[in-house]
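Up next, subunit A:
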Amino acid sequence: MTDIATYNFAYLDEQTKRMIRRAILKGIAIPGYQVPFASREMPMPYGWGTGGVQVTASIIGPDDVLKVIDQGADDTTNAVSIRAFFRKVANVAVTTDTASATIIQTRHRIPEHPLAAGQVLVYQVPIPEPLRFLEPRETETRKMHALEEYGLMHVKLYEDIARHGRIATTYAYPVKVEGRYVMDPSPTPKFDNPKMNHSPALQLFGAGREKRIYALPPFTEVVSLDFEDHPFEVQTFDQPCALCAAKNVYLDEVILDDHGDHMFVCSDTDYCEKRRGDGHRGHLAPETDLAPETHSAPGNMEPAQ
Partner candidate 1 sequence: MPTPLVVSNVAKSFTMHLRDGIKLPVVADVSFSIRAGECTVLGGPSGAGKSSILKMLYGNYAVDEGQIIVTHDGGLIDLATAGPRTVLAVRRQTIGYVSQFLRTVPRVSALDVVAEPLVERGEERESARSKARDLLARLNLPEKLWALPPATFSGGEQQRVNIARGFITGHPILLLDEPTASLDAKNRDVVIELIAAKKASDVALLGIFHDQDVREAVADRVIDVTAFAPGKIAA
Partner candidate 2 sequence: MTDEPLLRVSALSKSYGSRVGCDNVTFDLWPGEVLAVVGESGSGKTTLLNCLSTRLLPSSGTASYRMRDGHFRELYRMSEAERRFLMRTDWGFVHQNPADGLRMTVSAGANVGERLMAVGDRHYGKIRATAVDWLSRVEIEEDRIDDEPRAFSGGMRQRLQIARNLVTGPRLVFMDEPTGGLDVSVQARLLDLLRGLVTDLGLAAIVVTHDLAVARLLSQRMMVMKDGRVVESGLTDRVLDDPRAPYTQLLVSSILQV
């Protein structure tokens, strides 16, 4: 086993963390603006959230409590290994409980439990540039941001409506930040877009391969782009969570067997488990669902070693 002492705290050296923190501060100062930074190699491949990991590594302190989710779930390989990584290199407490986390690193979701002031949500971002879809030249997209030339974003939405009769973009749905920068919220479902608006939490976005960091300070206005006659709408589900009966949450389709049987359940596993722990039952929930000692609040918290 490698000795913890051979790592710098949170893996990155202090110089690098300072550099990244400066980029983060700049991002906070200019909400929605993509700040370039010198992305480092991390002991995991690109696409595994190296941008988010570098941001987390730069802001995490010994007293932080970290939660990591991947598409809402705490228990995917990706989430588990990032959580393990920080337990090892920063020796911090980790949790699956949204409310008790101080830092939540996420891939593609915002937790259902409302975030609070003092919390930091760190997004892993694959492609930070919302204009990339139509304008491949980086020099040109930078200029378009600088000059607030955002007609192209609406061209994309126009194409959606022309092709599908409605805005068919369901994730990575572009937003305008504080009436200034157009931003890609990372591939979160558009269901989560309203949660970004005026969130009391600090939201940080890290794109490792593309070497960009951007941020939404708490209580920032985040407006989803739309047309007057095709206003922005979040996805709605015609049934509640099959396990916990939650409504107005984002559901994933789970295939049950080879016959095409399926059910819709909360994509936010922590939220779903909590509700079940509190006695909520969906129509497909097994009677003896979960042992209360592992899933009652405040979630399964693993203290720092």
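Selection rule, in plain terms: all candidates are chains of the complex that A comes from, given by their letters.
The rule we apply is simple: contacts are C-beta pairs under 8 Å (C-beta built on N, C-alpha and C of every residue); 3 or more make two chains touch, one makes a residue touch a chain; residues count from 1.
It should be emphasised that the depicted structure is a prediction, and the values quoted were computed from it without experimental measurement.
Undergrad: Out of the numbered options 1 or 2, which touches subunit A in the complex?
TA: Only one option touches subunit A, namely 2.
Undergrad: Please give the residue numbers of subunit A that touch candidate 2 in the complex, ascending.
TA: For this pair, the touching residues of subunit A are 134, 143, 146-152, 154-155, 158-159, 161-163, 226-230.
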